[in-house]
Each structure stands twice: as C-alpha cells, then as structure tokens.
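Of the protein chains in this complex, one is absent; all others appear in place.
Chain nomenclature is as follows: A and B, assigned in order of appearance, with residue numbering initiated at 1 for each chain independently.
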Amino acid sequence: MDLTVLPVALGDYIGLSLVIFFIGVAGIALRRNPLIVLMSIELMWNAANLLFITFARVYMNNAGHIFAFLVITVAAAEAAIGLAIVVVVFRNAKNVDVDDVRILRG
Amino acid sequence: MIHHVMGVDGTYPLLLTLWLLPLLGGVLCWAFGPQLKTAAGWLASGALLASFVLTIVAWPTATQNLNGAVGAHQALVSWMPGFDFGLLFDPLSLIWTCIITGVGFLIHLYSIGYMHGDRAFARFFAFLNFFVFAMLTLVLSDNFAGLLIGWGLVGLASYFLIGFWFEKPSAVAAARKAFVINVVGDIAIMMAIFIMIAKVGSVGYGDVFSHVAAFGPTLFAVCVCLFIGAAAKSAQLPLHTWLPDAMEGPTPVSALIHAATMVTAGVYLIARCAPLWNASPDAQLLVGTVGGLTALVGAILGTAQWDIKRILAYSTMSQIGYMIMGVGVGAYEGGVAHFFTHAFFKAQLFLGSGIVIHALANEQDVRRMGGLRKKLPFAFFAMLIGVLAICGLPGLSGSFSKDAVIQGALEHGHPWLYVVGVVTAGITAYYMFRMLFLTFTGAHRGEIDPSHLGMRHPELVGTPHGDSHSEHHHAPAWLMNVPVAILIVPTIAAGWLLFGGGASWWATFFATTFAPETLPAAPISEMATTGIVLLIVALGFLVAYLRYGRMGDAKAAAEKLRMETVHAFPALTNAFYFDAALDALFVRPAAWLGALSAQILDPHIIDGAVREIVHLARSLGNGVRAVQSGLLRAYVLLVVGGAVVFIAYYTLIGVHR
Partner (left out) sequence: MIGFFALAIVLIASAVWTVAARKPVYSVVALLLHFAALAALYVTLNAEFLAVTQIIVYSGAILVLFLFVIALLSSGVAAFAQGPDRLPKAAIPAGFAVLVGFGLLAFGLANATPQATATSNSGSLHGAAGLANVFGSVADFGKALFTTHLLPFEITALILMVAVIGVVLLAGDVTPFVSRTADTKRVKREMREAILKEGGE
C-alpha cells in the first residue's frame, strides 16, 4: 500500500461523510423522539470523525487521530448528559416528544 | 491677562465678616425659627447692626488710595483665567453698604414691631437677612459674574418677601410677576457678560474697564444689555409694572427692598460701569432719556393712585428715574447722591405709612383715611419731613441731590431732560402733598361706606392678611417709632454733604471713583435752578392744597372723592396701559406658544416620537417572537439554515473571490 495513495479517491470519503452528516441533520430536524434525536447527533459526530481520520491519513499526521479520540470522549459525555436530561424532563411526562418541551418559547 | 488693579489687594477680615454676618443671621433664623420666636428679630437686627458698625470701622480701607488703586480688594476664589471672585470695597460700594446695612438695620428694628405676632415671624427675618446678604454680594463683588449672582439672589429674596403672605393670591401673583421681570433683566446682564467674555476674556471689573476699546461697535450692545438688567431691577420703563404690584408685601419689605436698596441696584450698576457709559454717548442718551421719561411717567401715575403704598411705589419709580437719568447723562455724583438721600426719606415715608396702616388695621386706601394728624402726630411729623425732603425744600436732603441731578442733565448737554426734571419735581410735590392731605388732614372717612367713596371692590381694598395679625396684641409703639425718628436726622441733614459744589465733601469723596470733568458752564446757574425748582414745587403744593387741603366735612369730602374716582382718566387708572401692552406683546404670545407646544408639539411630535419608537420596538419584538417558538426542531432548522448560508458563501463566493 502506497503511503500517499488512499484506497479510493479523497472526494469519495468526503462525500460519504457529507451524506452521513446530512442524514443526521435530517434526523434532528424531523424526528420528535428525543432518543432518536440524540442518536442523529451521534451520526453527525461520526461523520466528522471520519473526515478527521481520512485527512490524518492523507497528511500522514496523527493529530487527526488524537482529535477524533477526543471527539469520541466528548461525544460520550454529551450522550450521557443528553440522556440524563431526557430522563429528568420526561420522567413524569406522558409523552416522550421534543415538541412538548416548550418552556422557553417567546 | 492684564490685571487692572481696582482696590488694594490684601486680606480684610472685617470686609468678609460684614459680608457674611447677614447670611449667618439668616441661616440661624431659618434653622432655629421655632426656638428663637421673637428673638429671631433681635438676632437678625443684631447681625445687621454689627455689619453696619463693621462698615463704619472699615471706612478707611474703602477710601485708601495706593498709586491709583482705590479701596480694598479681597481675593476669594480663582476659578479660571478671567473668573476670579473677590470682594471690592471702594467708595461706591461703601455708600451702598452703608445704606444697606444702616437703613436695613433700622427697618429690621421697625419690623420687630410691625411683624409682631405674625405666624412666620422668624421666616420673615431669615428672608430679610438673606436679602441683605444678597444685596451685599451684589455691591461688593469685584466682577460681573459675582454681581449677577447677587443680582439673581436679590431677585429671589424679593420674590420670597413680596409673596411673604402667600395665602393671598394677589401677593403670589405680584411675587411671580416681579420675579419673571427680574429674570428678564438677569438674562440681559448674562448676555452682556457673554459679550465681555468674547471680547475681553474676563468678567473682572478692572479687566473690562481697562479694555473698553476692545469692545468696538459692540460697546453699545453691552451697555444696552446692562441697562435692560438695570431697568428690570430699578423699575424703569417699560419694565416697571412689577413695582406697584410688589406693594403686596409687608410694608417694611416695601421700605427696604422696593424703595431704599434693591431697586437702586440699577443705579449702582450704571455708576459702577461708568467707564463703559463714558465711552458710549448713545448709551448715555438712551439711559438718560429712559430715566427722565420714567421719572415723568411715574410722577403722573402717582397722582391717580388711592393706595398709600402704591402712591409711594410710583414715587419710588419716579425718583429712581431721576437717579438713572443722573447716572445716565454722566452726572454720577448727582445720581448716587440722590440714591443716598432717597434711601433715607423714602424709607422714612414708607415706615411712616406703615405706622398708619398698622394703626388702621391694614387699611391702605387714602380715601378711607383723613384727619389722622391728631391721632398719629408722630407719623404725621415724620411723613411731613419726608414729603418736604422728597419735594426738595431747600436745606433738606432731597433738594441737594435732586438739584444736582437736574443741573447735571443741563451741564451734560441735555436741556430737555432738565425740563422734564423740573416738571417732574412739580408733579412730585403735587402727589406727595395730595397723599399727605388725604391721609392726615380734613375729616376722618374711615366709617363711610366704601361705595360712597367710589370704590368699586371694597373687599379687594386693603390687605386683610390672616386673622392672627388683626387680633394680635400691638407691640410697643416705640419699636416702630424709634427707627423713624432716627431716620429723620439723615433725611434732614444728609444733603449738606453735597453743599459746596465741586469742593463739597461728596465731590471729594468720589473724586477718585468718577474722574472729575471740566464742563462748559451751564446757561442756568445752580442757584437759579434751585429757585426754578422751588417755584414749580410751590405750584404743585398749591394745586394739591386747593384740591385736597380744604375738603370740608366728611360728607362733602366723600362726595368729592367719589366724583374724582368715577371721573378719573382711564389712561391714568390703567397706568398708561403698560400692563396691557406687555401682556399683548409678550405674555399672550408666550401663552400661545405654550398652548401650541402643549397641544400639538408635545403630544404629537415629542410624545409621538417616543410612542412610535415604542410601537416599533414592540412590533419588532412581536415579529422576532415567532422565532422563539420553544420548538427544538425549529431551532435546529434555523441553525441548519444559517449553516447553509455560510456554506453558500464559502463555496460560491469565498473560494472564487
């Protein structure tokens, strides 16, 4: 395997990352179940991670790996807190629905 | 900055003390009025007596002459270049200080008796002392800014004292009128100060007077502005209308403020600014003419008054007209001398009338007086002396000073002002003796129904000011008589200071203040003038005697007065329509302007702008409010939309820049 040659073109990786990222965006924008919304966010994290790792490979610089690692850690923290909020907010609610949480409306 | 020396610089504790003592007295009377009770009067009088004594003690410092620097100059505060506050005590200030503290003391003493039993006894004396302090600030200041401060404070004190019986609507209206007209004068003086700052860069007397040439053509404007201020304070045409109304205040106030001191501030101002006037013949002509006209108009209006205090008020206006005429034409010693003597005899006349008013339980209408010579012999005697002095009986004080003014007008080349002065002297004799005859001779008309005397609104005549005053136990008469008795002495004798023409004590005293001039000999000699004036005065007396001296019994007198009241000239009873003219010229346009802004400008434009801004903010908020839906998905859409915009920028524009 050549050092500078990726298995496929760089654009394919980026395109794949974009597709996954926008699927996540669509999930957040369209789904009303808070758990699926959180999972869509995980998809977006991973799309970003894919780019980090791809470019780390392109530039042969493992700083991208480090950053991806940190993203995974932060994502774990985010998921934990997000789920905790979901649990607190919906503990006594009848519906588990982001549309019902509207305390901050103007 | 050239510092023109006026007065010998130094530290003068006496000067500071005599200046601040009245303030101290006023503050004490104000703060501890309820505790002091009648002692407030004695405290205030004591403060003034001490001030007067200090003035006499400090006399030599005012007349000292060191290389052309006359008097004492005490620097106090330096604010910025051109604004150095200090006290100047020179012969001119000295004369005013003497009158303010000396006559002021006597009137304070008199007030203890006059105001006895008044509910606000201590407040009255606090105001009186405050007035004296303000007046001293005015005359002792060494710059125009300090003068203006004193000028304004004096107006304020006058406002307080005219409106002292503020339960009376007429007193409140009179106080307001006086204050407003005085403020017009204040503003005019401020304008003059602005011009001074622009042209000279300083407000100090010395700096301004040593740079008269710097004013150029604006000198006349400065003089006119200063004179408008002087006219407002000294009741000159056409700003005199407040003075007769100001008689709503207690009689001692009329004596102190509206006869002896405050109203002569204009005379002081013009005498102080002699270097300015000397350099501007136009301004001299203007001031002399206005002064002469005021003397004449005041005297004519004085003949048609029935209220004893209003007669004296118009007389004051007329006499100040003389003074202004004197200082206006350049006869400064004469004008100032007339101030000096006038302070004595006018204070005496007012205090004498106060005794009469007090004795008649606040009756002020001369139609309801008469025959009081027997009941109040002392008051009659005092007022007779005063009337003789004001008319100019040779030997009494008034004759010297008045003749000096009239002769001065002729000497300085204003013959028609000379004629006006002489004619006015005759009219003065007429209305003063008219008052004297109506008050003290003939039969007493106090019991006659007011309508039989031609009085249309008897309930408005006289000053019923609170029940406490009419019921009170009268203070010992000596307390009111003593000051009047003391005043008789200078009323008779003060004029002799002027005896001797150019070599007199008076002329020597002011020789360093007003540069002596060599004038061409007047066509009429001084002695001849005295003779002419005496003749005219005798004529006036004769007319007064024929009309009012022999009115027969009460019934005939009442009928005569009724006819006279009914058939009086409307122009005279309406005071030549000055009030109506001022009303139409200034008051009504101002009211119209006020109504305009109250009904259109304020609600529709100013408030409207505020309302529109509120409306805008509210509608903006309502519009943006829809964004804050509280829906998570809506927020996500907004964020994504924003991101798309950024993406569009960087892919479409940013890269192919």
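By definition in this document, a contact is a pair of C-beta atoms (placed from the backbone, for glycine too) under 8 Å apart; a residue touches a chain by one contact, two chains touch by 3 or more.
Given the structure is predicted, the values throughout are model-derived calculations rather than measurements.
S.K.: For subunit A, which residues lie in contact with the unshown chain of the complex?
M.R.: Contact residues on subunit A toward the absent chain are 1, 3-4, 6-8, 10-12, 14-16, 18-20, 22-27, 29-33, 35-36, 38-40, 42-43, 46, 49-50, 53-54, 56-63, 65-66, 68-70, 72-81, 83-88, 90-91, 93-97, 99-100, 102.
S.K.: For subunit B, which residues reach the chain that was dropped from this view?
M.R.: Subunit B touches the missing chain through residues 629, 631, 633-634, 637, 640-641, 643-644, 647-648, 650-652, 655.
In this text, only the chains that are shown with their structure count from here on.
S.K.: Show which residues of subunit A lie in contact with subunit B when the two form their complex.
M.R.: 25, 28-30, 32, 37, 98-99, 101-106
S.K.: For a test of understanding, state which residues of subunit B touch subunit A in their complex under the given definition.
M.R.: Per the touch definition, subunit B meets subunit A at residues 624-633, 636-637, 640.
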